[in-house]
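Just passing along the structure, written as structure tokens.
All protein chains but one are shown at their positions in the complex.
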Amino acid sequence: MRSAAEIAAVCEEIVLDVGLSCVLRHRAESGKKAIGFLPIYAPREVVEAAGMLSVGVLGGGDQIEIIRGDAYFQSYICQLPRSVIEMGLSGKLDALDGMLFPAICDVIRNLSGMWQLLFPNKYVRYIDVPHNHDWEVGGKFYVHDLRELGRGLAGVSGVTPSDDRLREAIALHNENRRLLRALYDLRARAPHLVPTAEAYVVVRAGYQLPVEEHSAIVREYLEAARVSGRAPLDQSRVVLVGSFCEQPPLGLLKTLERAGCYIVDDDLVLGARFLRGDVDETGDPWEALARAYIAHGSHTSSRYVAGEQKGEYLIDLCKKRKAEGVVFCAPSFCDPALLEQPMLQTALEAANVQHTSFRYSENTAQFQAIHEQAGTFSDSIRLWSEDQ
Amino acid sequence: MSVEAFECFVGIDLGSTTTKAVVIDAAGTILGRGITNSRSNYDLACEIARSEAFVDAQMSRLRSALEADPVLAAHAKVLGPSLERSFRHRQHLRQLATLRRSCLGLSGETEALRAALTAILDEMQVLAERMFSGLAGADAKKSEFFRDIAGAQFQKLAEGKAEPKKLPYEDIVGVFDKAILKVENEPDDLTFEGNAREALDRTLDRYGKQGVEIRAQALAALDDLLAHPPVTRCSVGTGYGRARLPFPKAQIRSEILCHGLGAHAMFPGTRTVLDIGGQDTKAIQVDGDGIVTGFQMNDRCAAGCGRYLGYIADEMNLGLHELGPLAELSTRRVRISSTCTVFAGAELRDRLALGEKREDILAGLHRAIILRAMSILARSGGVMDEFTFTGGVANNPAAVRALRDLIAENYGERRLNISPSSIFTGALGAALFALRDAQTADAAAGEAAGADTFQEAQA
Partner (left out) sequence: MSEQRSRSEAKTDAATEVEVPKEPSMLLQKELISGHFDKLAEAHERGQKVVYTFVPGNLTELLLAFDVLPVLPEINALQAGMRKKSGAYITEAEKLGHSEDVCSYVKCDIGMARTGLGPTGKKMPPPDMLLLSYTGCFTFMKWFELLKQEFPNAEVAMLHVPYQGDGIVTAEMRDYVVKQLRTEIVPKLEKLTGKKLDEDKLKGLLERSARAEEDLVWVLESGKHHPSPIDGYFGGVFYIGPIFTAFRGTEEGEHYYKVLREEVAGRIARKEGPITPLGPLNDQRYRIVVEGPPNWTSFREFWEMFAVEGAVCVASTYTKVGGLYDFGFRHDPTRPFETLSDYCLGCYTNLNLPSRTGMIAKYVKDYQADGFIVHSVKSCNSFSAGQLLMLREIEKRTGVPGGFIESDLVDPRYFSAANVKNRLESYFQMIEQRRRGGVGAASEVSP
């Protein structure tokens, strides 16, 4: 049996491979085509029901040098679209036959149009998830949109995503989501057993693997982590917020934990865990996906939830995870994260939850300042909780 | 032998750090160049650059005259440089005298300070004589400004004069910092016309027996030249500070147009120009006639401009010119993600703290700067053949190497042109515009004259 660290190392290799060699291998073995999707959430089940691999594209991280991507973006735009364009233009995304751009912010939205202009031969679809959660209104609109997506994807693969095929994909992803929830629960219960840098790569590896294969890895990792015998440290428990789109470099996550913060929940690779509950495996699967989005969709800045009390969800999460503080860790120039942040901070202050904040970009290379800031924060919340 | 009366055309490039002037003749040939550091007084900077360019132009005309004379030609190689040195020597001494005056004027009543200043300036006087002696290795570089030469000497000498508590080093150098502004803001009237004869006399005196033999002929050549002074037909100004030039709007051209035309004049095959200056980076596309067809400049943020290297040099306690050669020693380039000037220092300290080697970090920094330039090039339409690189950063070997590599990787084989006098590209373009304006005016005048005649005939 492999150790948790060994499994994580394999996952890390997959995550850091921006050339998608693992997708290329699956293409070659299965003869399937592949469709990429950007953050946050895309209904991967539909892609898979259409007989293709669904591949999460989260940017090039600190793995690639931006040579062409900067030519397309002004200095005040975040890093992710630069590296995605860079990857596209340098052939690193050649394994993908199409790309889905979920509604998240204006930059990703416009990137969908850039993709149409730059890659006229690839399938491109903008996924307008509904902000109206009335089933008869937003729900029906989304169901139609999903079916439209299914038709478009069938045009790429030649495989019609039948109801049966879709239900099958939903079942596989339900299992995967359950395993990821178990992983997050274990980390929250025993963060010393599941370092975040490991949990992160284990989750993210799923963006490049067939779902069954990924579920097997998560299961194996869970078992290995439970028996890893790692010793707990006297560290503070924090929730990480703001990293739902452009991902921080691994070094940053390691720095946070090294500085004394156990991350007990986060919004990293949020799409993988976006639906917080199961999707109904019976009945009309298209409606089931839409209903799950409305009922179990994560609370995140890009999604409008009518009547939502800002920050309530985060405060509940802190309670549930027994977190002592919140670390706002958002990419520079990220409109959704940075516009949301003051509202969340106000709510946390009213609830007496400590917080700190900093910004990064996916290719940030210096962690010294962050290490000091996180260390100070960790010390201060532990002192603070002793005082209480 | 006689020199034809001639018209000349002047281009002035008022940049953020230096002001350049170029004088050309009606055939577009460069006669002279002048450069000075831009200062608070733009008019003055412009005037000094212009007068230097004219001295340079006259000097080169005189050299040509000497070379054209059957008797003097054999001596031209000695006389030319010696004359120029003698001229610059005088200029230096005049500025030194002004420096002495203002230093002592600023020194106040402190006797110790006055004494130290006097001693320093005396020693600088001695150094000046050596600098312009013509001995190998002693020559001052032409590209260096008085401020830099005198500043370096002064600082070094001040170290020896300073005494802890009694006469702090900062006090002595503080006087220089104020005094040099006075020197720079006081125009010196060192015209060619007013001083050439004396300089030539001195040169011939030093030339010994041969000097005696050719004296009459040499002075006649000079007189002939002086009898036909250059006449400025038209001037055009450019550069970031061009709006401050005392020129009418019609005589102002953007740096983009001037750089395009100047680069075309230097390398007629040029299709793409990259200029990395102190404050901005420009990518310019030109057609076969040097006409600009497209351009892009860096965005608001100065990341990736020459200034960034300046910050790095300060942070590393190195001279700006030392950065490139040091980076060239790198064997393992570090990848630098940010060219943000604001973060430059922090990133550097982090890297050093991690144990990275200076040369490897520097190699990464140079590549990062060139990557920014690559973006601007791509925005402007890419890199065509031939490709001309201008601006201060074009003198940096590590930057040139990074550029060469990235161009080859992304655009394939391109001929890369770098002129040793690339700093004058904009001023040259401006001078060529001045020439063109004059030609257009002549053509218009010709037409108008023709029309008049026609009207008269009608009447």
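Order of writing sets the chain letters: A and B. Residues in each chain are counted from 1.
We take it that contacts are C-beta pairs under 8 Å (C-beta built on N, C-alpha and C of every residue); 3 or more make two chains touch, one makes a residue touch a chain.
From a predicted model like this one, the values you see are computed outputs, not experimental measurements.
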Sole contact to the chain not displayed, among B:Phe146, B:Phe176 or B:Phe267: B:Phe267
Residue touching the undisplayed chain, where the options are B:Phe154, B:Phe192 or B:Phe295: B:Phe295
Selected from A:Leu53, A:Cys105 or A:Leu153 as touching the chain missing from the view: A:Cys105
Missing-chain contacts mapped onto chain A: 71-74, 76-77, 81, 101, 103-107, 109-114, 116-118, 125-126, 128, 130-132, 134, 136-138, 140-141, 144-145, 148, 301-302, 304, 306-307, 310, 332-336, 338-343, 345-346, 359
Chain not shown, touching residues in chain B: 24, 27-30, 240, 243, 253-257, 261, 264-268, 289-297, 299-300, 379, 381, 419-421, 428, 432-433, 435-436, 439-440
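Going forward, only the chains that are shown with their structure count from here on.
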Between chain A and chain B, centroid-to-centroid distance (C-alpha), Å: 54
Of all residues in chain B, those that touch chain A in their complex: 299-301, 303, 335-338, 343, 346-347, 350-351, 353, 371-372, 374-376, 378-379, 406, 409-410
Residue ranges of chain A in contact with chain B within the complex: 62, 65-68, 70-71, 74-75, 361, 363-366, 368-369
